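For reference, the structure discussed in these notes is given below.
One protein chain omitted, others in place.
Entry: chain A
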Amino acid sequence: MNFVDDSVELREVQKLEGHTDRVWGLAWNPATGSAGIPAVLASCSGDKTVRIWRQNPSNGPFQCTAVLEETHTRTVRSCAWSPSGKLLATASFDATTAIWEHSGGDFECVSTLEGHENEVKSVSWNASGSLLATCGRDKSVWIWEVLPGNEFECVSVLQGHTQDVKMVQWHPTVDVLFSCSYDNTVKVWAEDGDSDDWHCVQTLGESNNGHSSTVWALSFNATGDKMVTSSDDLTIKIWGADIIRMQSGGIFAPLPAIMIEQFFQSIGQVLTSKYDREGVIASGAADDAVRLFVESEESKIDGPTYKLLTRKEKAHDMDVNSVQWNSA
């Protein structure tokens, strides 16, 4: 993307209405939105349902094509499509994670993952779709193996966070899991080559330039060498990762993540942030604004710097809970 001038603007193209309570999360179906297949979006809400929206026709408006209801008994907090786009996982305050499969336009709940003691806050699939991770207020992170016939088996329950875990996210290229929490830290989890045991290999806290309050979200760029975290401390931080060291198999070497830059936002805690394919970072905050950040052309001696590209104030009437790029 070549920004010739500084007048980049965010323009609303459509407002999707239907949910009867706040919308907490969104997810684009990765198997849609290109090669003539209309884009499909899932949204989840405090109204206990998940809505599926499809663009009709391919560059026309979005319409609601399905409502996934009568399954979760409390707020649905997060949703995530499997890499193949065939399955949708939904995490709920009712302490369960539901797995949905669709055939045609109909969705069916094919599995329910139980185990968390209370509210499940986030769900994430790894790059190959062989593993699923969930986390919640019970301070734990669970890793599930995806087996044939829509069976799921818990392979690890990770303890380590001292508070509510807000989000889990798999690295885009390596099977390393990241989690962020009300305890102000980000933790990195990897499998020990020999014993198939998952354990925490790094903690990003205040002592290593980490956040000073709840970390709400984290996201990776496409290659996975950069990560952005967003926090109640009103900042977003960009971290660098050494992929080579992450990938060297056998004995796992700790992932060094160094804080590169941080931004201060005016009022609202930063609830969400996401990298797009070309490295533009979008953030949503409790001040109702959406911001875009991009790496600056003027590079410093000690590393890249970032600048605010544009800010859309009052993007919504209330807090922006989730931002997601359509990478098609």
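FYI, a contact is a pair of C-beta atoms (placed from the backbone, for glycine too) under 8 Å apart; a residue touches a chain by one contact, two chains touch by 3 or more; residues count from 1.
Everything that follows uses one rule, which is that contacts and distances are computed from a predicted model.
Visitor: The chain dropped from view, which UniProt name applies: "AP-2 complex subunit alpha", "Glutamyl-tRNA(Gln) amidotransferase subunit C, mitochondrial", "MIP18 family-like domain-containing protein" or "AP-1 complex subunit gamma"?
Guide: Hidden chain identified via UniProt as "MIP18 family-like domain-containing protein".
Visitor: Which of A:164, A:225 or A:242 touches the chain that is not shown?
Guide: The single option touching the absent chain is A:164.
Visitor: Taking the full complex into account, find the residue in A:137, A:171 or A:312 that is in contact with the omitted chain.
Guide: Selected residue, touching the omitted chain: A:137.
Visitor: From the listed residues A:12, A:194 or A:317, report the one that touches the chain absent from this view.
Guide: Residue touching the absent chain, from the options given: A:317.
Visitor: Among A:22, A:199 or A:277, which one touches the chain that has been omitted from the display?
Guide: A:22
Visitor: To test your reading of the contact rule: which positions on chain A touch the chain that is missing from view?
Guide: 20-22, 46, 74-75, 77, 93, 119, 121, 137, 164, 166, 182, 213-214, 232, 267-268, 286, 317-319
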